[in-house]
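We show some of the complex, not the whole, and keep each chain where it was.
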Amino acid sequence: QQQVFRVSAIPDEAPTELQRKFKPLGEYLSQKIGMKVEFTPVTDYAASVEGLINHKLDMVWFGGFTFVQANVRSGGKIVPLVQREEDEKFRSVFITTDKSINKLEDLKGKNFSFGAESSTSGHLMPRSFLLSAKINPDMDMKRVSYSGAHDATVAAVAGGKVDAGALNISVWEKLIEAGKVDTSKVRVFYTTPPYYDYNWSVRSDIDPAVRKKLTDAFLSLNADTPQGKEILQLQRATRFIPTKPENYKAIEAAARNAGLLK
Amino acid sequence: MPPRDPAWRSRIVGCIVFVLVLWPMLVQAEFKPWILFDAQSLQATGNFVASFFPPAHSAEFLQLVAVSTWETVAMATAGMALAMLAAIPMTLLSTELLSISRLGSGRVARLPAWLRQIVRWFLIVLRSIPELVWALLLVRIVGLGPTAGVIAIALTYCGMLGKVYADILESSEAAASNALLQNGSGRLSAFLYGALPEASSELLSYTVYRWECAIRGSIVMGFVGAGGLGQRMDESIKMMAGGELSTMLIVFILLVAAADGVSALLRRRLD
Amino acid sequence: MTFELQEISTRHIGAAKNAYALHSLSLRIAQGEQIALIGPSGAGKTSLLHTLACALKPEQGSLRVFDENPWAAQGSARHALRARLFLAPQTPPLPPRQRVVNAVLAGRLPQWSIWQAIRSLIRPIDPAAAYDALAHFNLQDKLYARVDRLSGGERQRCGMARALVSQAEAFLVDEPLSALDPTLSVQTLNVLQREARTRNATLVCSLHQVELARAHFPRIVGLRDGRIVFDAASSDISDAMIAELYRNRQDELLPASPDHSEIAVAATPRC
Amino acid sequence: MKSELKAERILPPAPRMHWSSVLLLIGLVALVVASFATLPLKWHDFFTATAIQSTREFLHGFMPPELRPVFLHKIAIATFETFAMSAIGTLIAAVLGVLLGLPASGRFGLTARLATRGVLNVLRSIPELVWASVLLIAAGLGPFAGTLALALHTFGVLGRLFADAFENCPPQAASTLRINGAHPVAAFFYATLPQSSPQLMSYTLYRWENNIRAAAILGVVGAGGLGQMLKYHLSLFQMQQAASVIIAMILMVGVVDGLSYLLRRMMTR
């Protein structure tokens, strides 16, 4: 019987930040499942996917797209456990400093930045909505770059290195709250329709008792206890709700459609 | 009268070819140095660089940096030790300087030439497979953490050390090792008694430099969650946290200066 | 027969297509013979010694060393043959920073296993042998000195000491006296000749000191422009033959300038 | 006679190693031991059957490499971009490196040596990525920023390697010229440079190889090329496309390696 429960997360934010966010949650989970919980931050999405599939990690905080990738790559052996209430209706925002950009069509011939290649809210969904607006980023834009993280996309747009960028709405809101972006200069010109995003996933061959304990632990978090409040606040969640693989079918379709999944 | 310089024409032709090859590359790389000096970009750069000051120095952060620094140094040292262990035999296999069949005719016999070629390509593959690929493979095998980091360094650096060691030996003065080989000593002995004393200081400089590279180039460690300064640095860049960045740069500069000092010290010991 | 050369032509690797250093040269040297090789600068003495040492592959002709054809043999057999020869190059090829004791004991390398070679680097295996060999040349005080801190003559004697330490059956020595004073020259020649005699080893020695060659060696081979001019017992060699051997090339052509011919006339060997 | 000689022979004592050398060696060994000891390394995972199985699976994913003409065309463009960036960056760095390597090898006195070494240390202490993010602001998005980032970091690296190569070069030839009154720079060009040029060349070509790989990291600055393609396809687990990119990179490095081999052969033969 293993003694350590290994957890990681996709690096859509700075890994230190992720580690800080995870600390109280890790202590809470450890208490609930009776195992030592260890968090390893990585700087590459693919590494977290490979780790979970190959039994080197036990639970990972995936984005919608990375979950689909893991699920496909493992032959359906990855199951999503829970997600935040917000993740049911997640959105991305397109931001710019350029006065002449007001709708997606204006992006033709511009420099554009996505987040990381494997990000749902930073790449897959924005790309998917661009494609439905008849813009193929690879052909119609002057230059497409991948900043690697949502914060970095904002920095790139604010610094004028790119004309526009797309990112996760929750990071955008966090940055505004923290006053880290100058809203008079950087503005949102398009917000996508909602889609399913982040979840906590495990392998399906995990001990069912542990899986049950984990789900219960997440679901029983609430903002009334001080511990629950702290955790939920850090996770930027109102509460956790159960989720199922079917929720991500739409993302899978979008990925296949955009050619990001074979 | 002195005859005409036989090398002159080939030099002129060489220059012309060089310019002709360079031109399209300059175009492709959008080489326009003057854009560096327009006022707006200068100011923007100034702002970013200004954000480096003051360096972050909260106790918590400094502690984090200290821990990461040791992690990095330890991983780099361990990785380098393994890399050297593997690289030295490959160097000995792949240097033509130590070839016995070359003596006399200047041409290496077929079989050793093939072996040498295989080793060279093996080293090329080792060092040109990108870190990310090693990371993905190692995560599968050993999972996230320092083991993967150490192995990743060992593998890529083995490829680099093997090649550069061979190059250094190959371009050093060959008289000493040649004389030994010509008198019938084995390749290893000729290496120890002829080539090594000839090239030792150069080999040493390069090894220390590589060690310092291992400390700095820790991208791969970030990929495999091995931590260390490189990963911290990566994070700070993404966050545009100039202060943190400058603290870590200072640590790098100090480490690099220390490595330089050690290199000079060791070379002086050789003398 | 230690060496048997028939119509040997040798060309250096970097040299032009038809720039042969030796032209169809034939020579037979019996075991235990002592031969001096004389001839003007650029005559091919070094090239001949290298050919004998299997360090330069002849382009044409047949070479037999110890009654074997080294270039028809397997590489390893050829190398085993080399261990029975000892070539002392013109400029002693000693790596800087090496200590004299190691430089001398390197003569033993063909006999040592690799472990012995490594051990001897850490702690010389047989310093007494090196000491004795150096003592023959009055150099015993420099046993632990560094090679690059020796004077020119000391370095040359260090190279000779290596020859003594080796267990070769034929010594091929290239201008062993060039940096030595007259007394040491005689002493060095004596030591070499006695050593060769005790071992019944062959000694081929290129020299510029014609008088020494005539006094010490029973047989003398005169080389010029890659061809043998004479090969005779030293008693049969007349001063005219020597003068002819060293005759300035300028004499053959039209004098390039009055200066030159004047020098050429003055240039009779006086030593 | 032989025994008599042996009896009288008094070997000089072998010189002892200086205590500081011993200390230095002990320190180095201690560092290596401490590194292995403090890291939680798990070696046994390597020797399990699953490790082999897993590796085989992983490699199998790369087969067969993607070879559609459209994709190959994309690779060709990316290859040229990487090639151009790395070549120009390395060329600039090599020229500057020789210029600064001169004072850094102590040819203009100790002060100049320390000062230039300091500059080179700072230049190379700063990784390409940090240079890229600074230059991104100055030079804007595009391969130019990447090229400059490579050039600046490589400048530091080559400057130091060159300086060391000059220092390690046998000094007699240069010192002879200087004793005869030649300017240090002239002595450098007439003695040190021809002696160390194969070494300089192989360092330069080797750094070029390195920069071909380093250009991979610079995808962030829009300096795309093969690196960005590789990251893209690996992130999306499109292993067959990634395989083609990797092969292109290996071939490129192989070509540079072969070039360095040929050039050195030309120079040393």
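In order of appearance the chains are A, B, C and D, and numbering begins at 1 in each one.
As a convention for this text, a contact is a pair of C-beta atoms (placed from the backbone, for glycine too) under 8 Å apart; a residue touches a chain by one contact, two chains touch by 3 or more.
Since we're looking at a predicted model, the values are computed, not measured.
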Completion exercise
Copies per chain type across the whole file come out as A x1, B x1, C x2, D x1
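Note that only the chains that are shown with their structure count from here on.
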Handout entry: Maximum centroid distance from chain C, chain identifier (CA atoms)
Key = A
Fill in the blank from the handout: The chain pair joined by the most C-beta contacts is B-D
Completion exercise
Whole-angstrom distance, CA centroid of chain A to CA centroid of chain B, is 36
Handout entry: Centroid spacing, where centroids are CA-atom means, of chain B and chain D in whole angstrom
Key = 3
Practice task
Please work out the Cα centroid separation of chain A and chain C, and write it as a whole number of Å.
Solution key: 78
Exercise for the section: Would you please write down the residue numbers of chain C that are in contact with two or more other chains? Expected result: 13, 96
Exercise for the section: Identify all positions of chain B at which a residue touches two or more other chains, and write them in rising order. Expected result: 44, 106, 132, 136, 140-143, 145, 173, 219, 234, 240
Fill in the blank from the handout: In the complex, the residues of chain D that touch chain A are 54, 136-137, 140-142, 219-222, 224, 228, 231-232, 234-238
Completion exercise
Note: in the complex, chain B contacts chain A through residues 44, 64, 132, 135-136, 139-145, 219, 222-225, 231-232, 234-236, 238-240
Exercise for the section: Going by the contact rule at the top, pick out the chain A residues touching chain B in the complex. Expected result: 6, 8, 14-17, 40-44, 46-47, 50-51, 54, 56-57, 147-149, 151-152, 155, 159-160
